[in-house]
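A single protein chain has been removed from this complex, and every other one stays in its place.
Per-chain numbering from 1; labels A, B and C assigned in written order.
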Amino acid sequence: MRISIRKESVFVADSPTFRGPTRFESPIVASYMPHSREPLTLTDESSTTKLIVRAADDSDAAAQLGVGFGSSRVAGNVHIWGQRPTEWLLVGGGEDVATFAGSLDQSGHVSLIDHTHSRALFRLQGAPSTDLLEKVCGLDWGDAMTPDGAVTSASVAKVGCDIARHDQDGVASYRIACDRSFAQYLFDALLDAGEEFGINAVV
Amino acid sequence: MSTSPSSPTRIDAQPGEVIDRSTTIRFSWNGTSMTGFAGDTIASALMANGVRVISRSMKYHRPRGYLTADFWDPNGFVQVGDDPNVRSGHRLIENGMDVEPQNVWPSLDHDVKAANGLVGRFLTAGFYYKTFMRPAKLWPQFEKVLATFAPGGTVDLDTPHRLHDKRYIHPDVVVAGGGPAGMSAALAAAEAGAQVVLVEHEHHLGGHLLWGSDADRAVVAHFASALEKAGVEVLLNSTVTGRYEDNWVAINQRSHPLAVERLIKARAKILVVAPGLIERPYVFAGNDKPGVMLSGAVRRLINLYGVKPGSKAVVLTANADGDATIADLERIGVDVHVVDARKGEGIVAADGPAKSVTSVEGADGTKIDCDLLVTAIGWTAPTSLLNMSGDRPVYDPQTARFFPGVDIDNVLSTGGIVGDGMLDEVIDHGQQTGRLAADRAAAVAHRLQAFTARATPVHGDEPEWTPDRRSELPRDAHPELFRSSTHGIVDFSEDVGSKDLFGAAAEGFDSVELIKRFTTATMGPAQGKLETVNTVAVLAEARGETIAEVGTTVWRPPYAPITLGALAGRIFEPVRVSSIQPWHERNDAVPILAGAWIRPEHYGDAAAEVRNTRENVGIIDVTPLGKLDLRGPDVPKLLSMLYTNKWMKLPVGSVRYGLMCAEDGVVLDDGVTARLGEEHYLMTTTSSGAATIWEWAENWLQTEHPEWQVHITPVTTGLTSINVAGPKSRELVGRLTDIDLDPQSFEYMQVRTGSVAGVENCIAWRIGFTGELSYELHVPSGHGLHVWESLLEAGTDLGVKPFGLEAQRIMRLEKGHFIVGQDTDGLTKAPSTGMSSLIKLDKDDFAGKAELGWAMEDVEAPIVVSIQTSDGTIVPREASQIVKAGTNEILGRITSSRMSPTLGRSVCLGQVAPHVSAPGTELTIVLADGTRTQANVMEHHAHFDPEGERLRG
Amino acid sequence: MAKSAGLTAAREKVGRRSADSSKPPRYSAAGLLSRGARKTTWPRVWRDVPLQKTYDVVIIGGGVHGLATAYYLATNHGITNVAVVDKSYLGSGGSGRNTAIVRSNYLTPEGVAFYDRSLDLYNSMSLDLNINVMFSERGHMTLAHTDSALRTMNWRAEVNKLQDINSSVIGPEDVKKLAPSLDTSSDPRYPILGALYHPPGGTIRHDAVVWGYARGADHRGVEMHQKTEVLDILVEGGDGPDGKGPGGKVTGVRTSRGDISAPIVVNCTAGWATLISDMAGVKLPISTRPLQAAVTEPVKVFLPTVVVSGSLHVYVSQTDRGELVFGASVDPFNTYQVRGSLDFTEELAGHVLELMPGISRMRLLRQWAGLCDMTPDYSPVMGFTPVEGFLCDVGWGTYGFKAGPVSGEQMAECVATQQTPKLIEPFRLERFSTGKLVGEKGAAAVGH
Partner (left out) sequence: MLLVPCPNCGPRNASDLVYKGESHTRPDPNLVTEAEWRSYLYLEDNPAGWLRETWYCRSGCRRYFVLERDTTTNEFRNPPVPGAKIGGKA
């Protein structure tokens, strides 16, 4: 059953560029009644700070970022995705991301773009999460082709997404970012497809 | 009348039966309630209940009974509830199932169309091409009659869309077919380390072993448990329906617990094709009578379902399966007369009344009484999946069947499709195939991982491609038996006989493709599985050629028909919304779909929204405007390339309008771009052009000018865009922002950044599509709703109200602003828009420059003009044609039209021929009802405030 | 463009190789009855004759276009020393793979006039050719799901009306009346806002059209040569290598069964049009893409009209046999590979079920593909080329079948008179160097 979300649960975003007097409004405004089983969760992390770094692959900034296209790493509290050639996404707390970004060598042509408000971010976690992704995305989610730490872009339920596999304590876990405007649609589509696994929404 | 499961045709428990006699299932057939056992197919249950006539044939409406009693049975189509064309030889009975015969009128027992059979010899194949031509007026009536002959079940248009699902998998090996070869291939591949999916069309693994000996069934049991241990995913009641490019394999899973059907799309590294063989019917007089069956049908019915198919049988046998059928029949007490084709014996006709066989006429003239005629005359190799992989099968006269023709690297065949042999030989071939598949899959996996950035790195060289060193299966000699000396049915579902094929060949339809098209043989639901080889054989006979010379047709996907529901699966249709959408919904906005966007068209009264905006202040959510963040020292170069006008000297803090053209000079998009900082710009595009223009810009950057330093980032939905328009907009925005709005310091076509309603770093620019003083605010979307609500709250006393897309359309039309794609079309070049001053041919280069140079000289191109009808109450519908007075000669068309609440009259934009584009020219417009009205070309594009005083105020 | 002098000679030889004076039997109900009673069969639809060394005209491509051109050359102009050559069997290309929909409600006056003539010829074809081509005038409905689509429908309707074509925009209620299986509620993702309704449109038995033209042409002396592949076109005096190309003059064709000399060679191929024209040194603005189609199992007839949705890229009609025939838009990249794809059927099924949610239990029986030669303005290339004696009737994209009869008639006139007929004037090859493309591109969408 579709329900409206109580807004109290929404975090205040602290993106480096855009600060407001009120809470950050997540694009997720409706969800479903939770299941009793809890093997699989879909968590709305849209308020998490996201910063795009654009720099040449052979730049000093790239070396500091420390990952290439297709992989990710965690530096302190910052999750660094090599999400496209010459393009990285920093995900984390606002202060942490700002500090890390500020430490990057700016020589050459380097751009920092606050993407917090442009992209919604979900975390899909639990053993069946790979099974769920297999239903909505054509990529090979097996360990050989998409190991922990892998980053890729793909169409998920027909929405263009950037996805980082980021296992938690050995449990399969994926962070999925999409255009904010598609967020509610995608959230619903994932919950719908995850019904058979007993998916729970966390908003 | 109800028949109990212990009717005379249900025999004692058989050692290999798959029914559960402890569970009785109730269903109905043709309105009569019946029972069967769990595990029964509709066919076995009907046979057990003594039902022999299942359907009527398509053309002659002849009574038909089961021929193969499996999925491919051409006579076994039934309606199950709202499900038409159900294969009764395959579908299991369920409690409460309503099963109805199809293609009968008025009833299965008395079918008036059977009269067609009497005139059958006049209704030769393709007869309809030769008649019903005169009188021409009557053809539509004939057509209606023909349409009543359409075979098949009935669609209930209220059928609900049940849950269907899809899944993508990337296994190492997919094995199509769970007989002995397929099972052993799957097991061997899994034991060699491959990830394997085994797909079996039937409800049980084992193939023909299921109706074999106890030892055969022990083999099945062994494999079933070994496969499970080895981690093979076994999909029962599932069909590999197609093999597409790069081993993209479609599997229709009918056994999913939740989804009625699930389409699995497997990117298989290796596909193993092991479908076994399909038994071929024999062509002779009366071969479609109820009571004529193939040996496989008889063996299935007896051994799997404990059903006795007849009491007195004639068996025409040419092979071991025929012999085994004889043994099965004799074991259950059926009196059998054997006709052994290997000894030169044969049959020429099955005789009897319409609905049954009572005797068989032997080739030697003898007549043998019987109620069952069984033929076992050979096999067809279902090479369909191989055809889809590029193979053309080759006929082998010694074995009397087709075999795969070429080796395909990633598609391997095993089992009956490639040869015969004893069970251990077949299993051994399967094992060799499985190991080969695993080896090759490992090489493919290595290559994929090495080639994919995100994958787990692989080390070392790619494993060598394992050559195919499998030993070949022997081919058993088999007599070539296709047609007796009499004529019979070749295609049961299409009612095409061998005589029709002879006739068609004589008429010149003498290639296999032409004869198929002319007679429709092989075009029916079995798609040639039973019919193709007999069609080819009869054609070869008619032409006096060999089967190999005639060749075969191409088997096209799907291998087995698949429902539209399964193909559709979950239907994903993404929609987008702005951050303000919850407010729009709460406030009863009437939604409109614009591309993928859901937007407010209006909030009740668009005209009132226009008036309020012109008089007070209105706000509109324009978030779908495409927005690109551009950074870098070379942005001006990129802008100069994309737009037709100049961009090298745009000052920081300014906004400029630009027009984009494709290389053929056709208008592609338009919008404004602001310079926010030294090397930081924000470009807007039309909503529908957002994705296209981003790709277009990247194309110039990546392919033509990789040396330019520009970073493009789409921020369309990151920034919620609100246009605040109207004479009181300055006052309203001023109450919420720290930006200095003084007209001297923040002029028309300028941009500033600052806080709005407490949200930092918002972007505001002064532009106006509506023609009013207006500020377009771009605020971070996480705070978009807050800013929107703040504006409404802060401006209550100013009369602020939201307005929707329709009000904006009206206001832009009042101002004469064109919309790309509405007032321009796929051939409109930039000079036609009247914006020639924006085309700067003195720039070194820009997209479309060369073509625009010539287009500027074109004196024939249409021109976009503003038009007003003489009678202002008339609003010509958009797309109304503009014609030369007194003629039907088209001179142009109305591209936009609305009643203007501001002017109290209609206003239009249109495209007209250049010779009628001068201001003041009188035009004739054809209205929707065919009447004509007069109109004039206006002096300015803007119907309202042509000097733009309000805008600049 | 270059024209040929060879025709004067051809016309003088009119009737030289006409068929046997004994007329072949007419098709009729009476004929069926008498042959049924006497148990005799019908004679060959077209003769099987040896390939000659010379012809007045060689037509490459034994589809509707090539055969119609041959038929009208013989019927309207008395030019009968004509060979139609095809590398496969007659009708093996687009003619046998299309979805057999005909209509004339095009966007531009040129398009309307052209296709209207084609529809006229289709209407009288059963009588003209003495073969029932089963023209089913069941109406053709193009659905609009968006305002802009509705605007384009209105545009087409208005242009059509000015040319006396029966074509109008109807509302959802009328759509529902014409096709009750359509979901006309406002719920769907693609709501039906209206439709362009064209009563004279419909379907036809495409193979019968091929056989009818072949039979008619054969009766008048034209020869059909199947399994005769053109390997080269013989040209002399041209600017290019081997004397081919602009300025050259055709002398014949080289086939898999030997050389044929002919002063006039007409390229009526689809899928291979550029490859054939390349043989003459003529470059065409064409890219080749597959168009896929599919058919379901038969069910009792429930869809009485042709339904097209441009936004959903689907068109559907139900045959008298009860099968639904589907088509979509061309594949997204150039290829000569005509294997069907799974994604086509998935998209198709999804879209069809959005239009007609009640048919999810119908089963897809077969899918296939044909090659389409796409031009930049979705309009054909017809008439003379820079090589004298080499003519083209190509670039038909997805519209070839609809245009078959009129193209044959006009190409025959073009060959016979050595003038470009007015109806095909807009489709000349030159437009791609002058930049004056045909206006159908103005509202390009799937338009079957």
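Keep this in mind: contacts are C-beta pairs under 8 Å (C-beta built on N, C-alpha and C of every residue); 3 or more make two chains touch, one makes a residue touch a chain.
Remember, predicted model here, so these are calculated numbers, not experimental data.
*Asks:* Given the contact rule set out at the top, which of the displayed chains would the hidden chain touch in the full complex?
*Replies:* A, B, C
*Asks:* Out of B:228, B:245, B:549 or B:738, which residue would touch the omitted chain in the full complex?
*Replies:* Of the listed residues, the one touching the omitted chain is B:245.
*Asks:* Which residue among B:201, B:783, B:849 or B:950 touches the omitted chain?
*Replies:* Counting the whole complex, the residue in contact with the absent chain is B:849.
*Asks:* Which listed residue, C:32, C:342, C:392 or C:438, touches the chain dropped from view?
*Replies:* Of the listed residues, the one touching the omitted chain is C:342.
*Asks:* Which residue among B:328, B:609 or B:664 touches the omitted chain?
*Replies:* Final answer for the missing-chain contact: B:664.
*Asks:* When the complex is taken as a whole, what residues of subunit C touch the one chain not shown?
*Replies:* So the residues of subunit C touching the unseen chain are 272, 274-275, 283-288, 332-337, 341-343, 376, 432-435.
*Asks:* Can you name the residues of subunit B that touch the chain not displayed here?
*Replies:* Touch with the absent chain occurs at residues 244-246, 248, 267, 448, 451-455, 663-664, 695, 698-699, 702-704, 706, 844-845, 849-851, 853-854.
*Asks:* Identify the residues of subunit A touching the omitted chain, counting contacts across the whole complex.
*Replies:* Counting only subunit A, the missing chain is touched by 69-70, 84-85, 138, 152-155, 160.
Convention: only the chains that are shown with their structure count from here on.
*Asks:* Higher C-beta contact count, B-C or A-B?
*Replies:* Answer to which pair has more contacts is B-C.
*Asks:* Centroid from C-alpha atoms only, then distance subunit A to subunit C, rounded to Å. What do you get?
*Replies:* About 51 Å separates the centre of subunit A from that of subunit C.
*Asks:* How big is the gap, in whole Å, between where the Cα atoms of subunit B centre and where those of subunit C centre?
*Replies:* Computed value for the inter-centroid distance: 24 Å.
*Asks:* Specify, in ascending order, the residues of subunit C that touch 2 or more different other chains.
*Replies:* Counting only residues that touch two or more other chains, subunit C contributes none.
*Asks:* Name the residues of subunit A that each touch 2 or more other chains.
*Replies:* As it turns out, subunit A has no residue touching two or more other chains.
*Asks:* Considering the complex alone, what residue numbers of subunit B touch subunit C?
*Replies:* 82-85, 119, 121-122, 124, 127-134, 136, 139-140, 143, 146-159, 161-162, 164, 242, 244-245, 248, 250, 263, 265, 388, 502-503, 506-509, 511, 513-514, 517-518, 523, 525, 527, 556-558, 561-569, 571, 573, 575, 592-593, 664, 821-822, 825-827, 851, 854, 877-881, 883, 888, 890, 893, 926, 928, 930
*Asks:* Using the touch rule from the top, collect the residues of subunit A that touch subunit B in their complex.
*Replies:* Residues in contact with subunit B: 13, 15, 17-22, 24-27, 29, 47, 52, 54, 68-71, 109, 111, 113, 115-119, 134-140, 142-147, 150-152, 157-159, 179-182, 184-186, 189, 192-193, 196.
*Asks:* Can you check the complex and tell me which residues of subunit C touch subunit B?
*Replies:* The touching residues are 27-29, 31-33, 35-37, 39, 41-46, 48, 88-92, 96, 109, 124, 126-127, 130-137, 146-148, 151-152, 154-155, 157-159, 161-163, 180-181, 189, 191, 205, 207-208, 211, 226, 296-302, 319-322, 337, 339-342, 345-346, 348-350, 352-354, 356-368, 435, 437, 439, 441-444.
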